[in-house]
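As you look at this complex, bear in mind that one protein chain is not there, while each of the others sits in place.
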Amino acid sequence: MNEKVKLIDENGLRVDGRKPDELRPIKMEVGVLSNADGSAYIEQGKSKILVAVYGPRELHPRHLALPDRALLRCRYHMAPFSVEERKSPAPSRREIELSKVIKEALEPAIFLERFPRTSIDVFIEVLQADGGTRCAGTTAAALALADAGIPMRDLVVACAVGKVDGVLVLDLNDIEDKEGEADVPVAYMPNLGFVSLLQMDGMLTVEEFEQALNLAIKGCKQIYKLQKEALKAKYLAIKEEVEGCLQ
Amino acid sequence: MLYFENREIVTPGELLAEGNYIAGNNTYKDGSKIYASRLGLVEYEEHVVQVIALNTVYIPSVGDQVIGKIEDVSIFGWTVDINSPYKAILRATDALNKPFKQQKDELTSFLDIGDLIFAKIIAFDRTIDPILTIKEPGLGKITQGQLIKVPPAKIPRIIGRKASMINMLKRETKCKITVGQNGIVLISGSSPEHERLAIMAIEKIVREAHTSGLTDRIAEMIRKEKGEKQ
Partner (left out) sequence: MSSIMVSRIRKQQIARLIANGKRIDGRGINEYRPIKVETGIIEKAEGSARVLLGRTEVVVGVKVQVGEPYSDRPNEGVFTVNSEFVPLASPEFEAGPPSEEAIELARVVDRGIRESEAIDLEKLCIIPGKKVYVIFVDIYVLNHDGNLIDASALAALAALINTKIPVHVVEEGEVKKTNEYIPLPVRNFPVAVTFASINGRLVVDPWLDEENVMNARLTITFEKDDKICAIQKGGEGTLSPQQIIEAVRIAREKAEELRKLVVGG
């Protein structure tokens, strides 16, 4: 078999030079697609994800409509060119599971009862995948929903923690995800303090898992600051331009 | 206890106030805490905490005047797109003054697919689609002008306090401007240049709605544009 990759070096740094509790560089932009009701783009390390929200809108087929609330639908999809070996465009079982899990991460945050008999459709397209795509996709989806003017209880922000060479690390990249010992993605509602997505695969003791959960929530809170900035950015820039002063 | 300054930009979920306050538009209350539910400017007025949203979805409200587009015709009336997740219905009885025989051809000669109307919402609740009327004065088929679509949340800004903004726009651009609560604005002027001026002004209002000193800047922009023509 191939030589085992060393994921933590002598200085405790990771393959990309990060400290264990350091996030990758993140860039977020809101309102990037003109046709969608709301949209957002996120880059986290080398992962690049685009999200569009359509709705609330009339639901077809009609018989799926819920009488007392909007139906939230979510499609997580990876572009064929997003990974090393070309991926077939047909939805894989993994994409179907992630679509469900991300939908369930966003649902508790939205005031669905305000829009009975409609649908809110969230489309997450992974343009380039380098680990952490379900988390970055969830973070961007929350931005797109807010951009669409859909009323929400809170934003949703997500981040994953893993274990590599025995060390718990924040925000896994692709190599760390593939070669590591555990992966714990978490989505969090930062003002209300609730978890809306939680998965784990690998092997962790109960104590390690508790630490991982806390580390992930810490990471989520850091990413949340960037989310707020991204939503306010466009409007603050215009305000500065016309009023000639800082907020 | 208030957590922000008046007219600061807030995001969904941010804690705006805690204590004996009333949760206004685009906020929600949980216990004694009031949170924002939409992106916008927070406003504290007396005991009411509200958010002036930057973008919203148009949910019909009885009494609203809206601009809609005919989407379909049937024997009883028309289906109308009112820029909302809910399609509206205009029944023949709410459109025609004379009693009519139930014949589809008669209806299309009055309003056909693609026609625009200025209508009023007379009924809407969770269980039924909104119902319109065009029988009141000022309502009816739209025969000329240009439409622009704006976020419904910006409509109050376009109208302005005591209609100050919209009256100024009408005066300065010499256009007839009809505002639908559903985020559609109709502009009808004596020339395409006048209409273009009005559209420019409205687009600027939409873009800068969250800033202060807007009315003056719009008036100045219009004067500048007109001045360059002279």
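So that you can tell them apart, the chains are marked A and B in the order they are listed, and the count of residues begins at 1 in each.
The rule is short, and it goes like this: a residue touches a chain if its C-beta (ideal position, glycine included) is under 8 Å from a C-beta of that chain, and two chains touch if they have at least 3 such contacts.
It should be emphasised that the depicted structure is a prediction, and the values quoted were computed from it without experimental measurement.
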Worksheet entry | Shown chains that the omitted chain touches within the full complex | A
Fill in: Residues in chain A touching the chain absent from view
1, 93-94, 96-97, 99-101, 103-104, 107-108, 184, 189, 192-206, 209-210, 213-214, 217
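What we mean here is this: only the chains that are shown with their structure count from here on.
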Discussion item. Looking at the complex, which residues from chain B come into contact with chain A?
Written reply: 8-9, 11-15, 26, 28, 35, 37-39, 53-57, 59, 85-87, 126-127, 151, 153, 207-208, 210-213, 217
Fill in: Residue ranges of chain A touching chain B (in the complex, touch as defined)
37-38, 55-58, 67-68, 109, 111, 114-118, 146-155, 189-192, 227-228, 231-232, 235-236, 238-239, 242-243, 247
